[in-house]
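One protein chain omitted, others in place.
Our next item is chain A:
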Amino acid sequence: MSETTAPKPFDWSSPKATATRKRRYAADRRLRLYGLISILTAIGLLGVLIASLVATGHTAFVQTKIAVEFTADPENVPPDDPASGNFRAVVSNAVQQLFPEIDDPRELRTASGILSNGAANIVRDYVTAHPEVIGQSFTLNVPASDPYDQLNKGVIDRSLPEERRRVSNEEIALFETLEDRGLVSTPFNWGLFFNADSRFPELAGLAGAIVGSFYLLLVTFLISFPVGIAAAIYLEEFAPKNRWTDLVEVNINNLAAVPSIVFGLLGLAVFIQVFGLPRSAPLVGGLVLSLMTLPTMIIVTRASLKSIPPSIREAALGIGASKHEVILHHVLPLAIPGILTGTIIGLAQALGETAPLLLIGMNAFLTSPPGGIMEPATALPTQIFIWADSPERGFVSRTSAAILVLLGFLIFMNALAIYLRQRFERRW
């Protein structure tokens, strides 16, 4: 037995110990603060992103329209073939009627600039649809051209000095006379959803892009859903554990992390170059996107197959079902909610994908929606890219509006997935 001297008791209340403790607690609070600041920064950045999109995009959901009285005199519009009429003349007559006090041709040209460049086409479509108006007058709400649209929505500040504005004093005066006569209205912009793309911002809409994205997702779903489920069932339930199946597994995990543009290169080199499929077609885009979503589909399906408890398999095997019957009759039906949730999330990712579609030419300028999966088309994200690249100022708000529409679709799909999960998910 050795004598042990009791250590000198540590004086916790000494100034030195207090100072150390203070320092340590301060470090604790600092780390906590850094964490909170980081989270708030990240959320704040998301807020800035959404706020700047809403701030620039909300104006594109309404459209300045001007009520104009047109006269379809038979001289300009032949009654036997109304589509071939001279509708530019109809429009310029209408502008003259709108401003009877103007007789200078230069000033008149400025005045007709108030109406959209597509006004003649709008009148033509109306007259061909209603041939009975030939020879009569009728009033149509025609979109105002982009500068006046921006002026009316307050994007262009009327109080700025003239040389820093896109519209001159004279043009503002013309527009204000129309406002005073109550001809200007700003209804909801249905054209944003029902018009196809156009060079003129006030006429450009998303119809082509929405139809194109629909075809893309259809092809993607038809390919990646069955192939993904079949592959996942094989790998999860049937595959022997050996070097080959390990390789397949590693391969699928890595495929999920390959940059999307590489899939675009694959699509360009294989589907377009080797197989000669048409460029810009939703078929090729859908093939590329389905190759991209395939790994996600397989991973998700395997996870939901794995979550089915073994007791169900054993019960089915016990009453004499074959292995295939166990899976087809019991495991797969129970796993379907999880698989559907994963599928919707995978399709939502495919909907937002842009880069591979650029490489296979889905960024073409098209003025009508595609009629099928073999026809040239654009998609929502590529349409956003096209508009973001357009020099006209009016496309800035259109781009933001298109992004809001795309985000709307994504939120809808994800909400549906969350709903399905909560409604049908079972915990064992």
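The rule is short, and it goes like this: a residue touches a chain if its C-beta (ideal position, glycine included) is under 8 Å from a C-beta of that chain, and two chains touch if they have at least 3 such contacts; residues count from 1.
The criterion applied here is as follows: contacts and distances are computed from a predicted model.
The subunit not displayed here is recorded in UniProt as "Phosphate transport system permease protein", chosen from "Phosphate transport system permease protein", "Putative 4-coumarate--CoA ligase", "Polyamine-binding lipoprotein" or "Cytochrome aa3 subunit 2". Residue-wise, the contact with the chain that is not shown comes from A:Ala269, picked out of A:Ala17, A:Ala83, A:Leu160 or A:Ala269. Of the listed positions A:Ala27, A:Ala83, A:Leu160 or A:Ala315, the one in contact with the omitted chain in the full complex is A:Ala27.
Touching residues on chain A toward the chain that is not drawn are 24-25, 27-28, 30-32, 34-39, 41-43, 45-46, 48-49, 52-53, 56, 226-228, 230-231, 233-235, 238-239, 247-248, 251-255, 257-263, 265-266, 268-270, 273-277, 291, 294-295, 298, 322, 324, 348, 351-355, 358-359, 363, 381, 384-385, 388-389, 396, 399-400, 403, 406-407, 410, 414.
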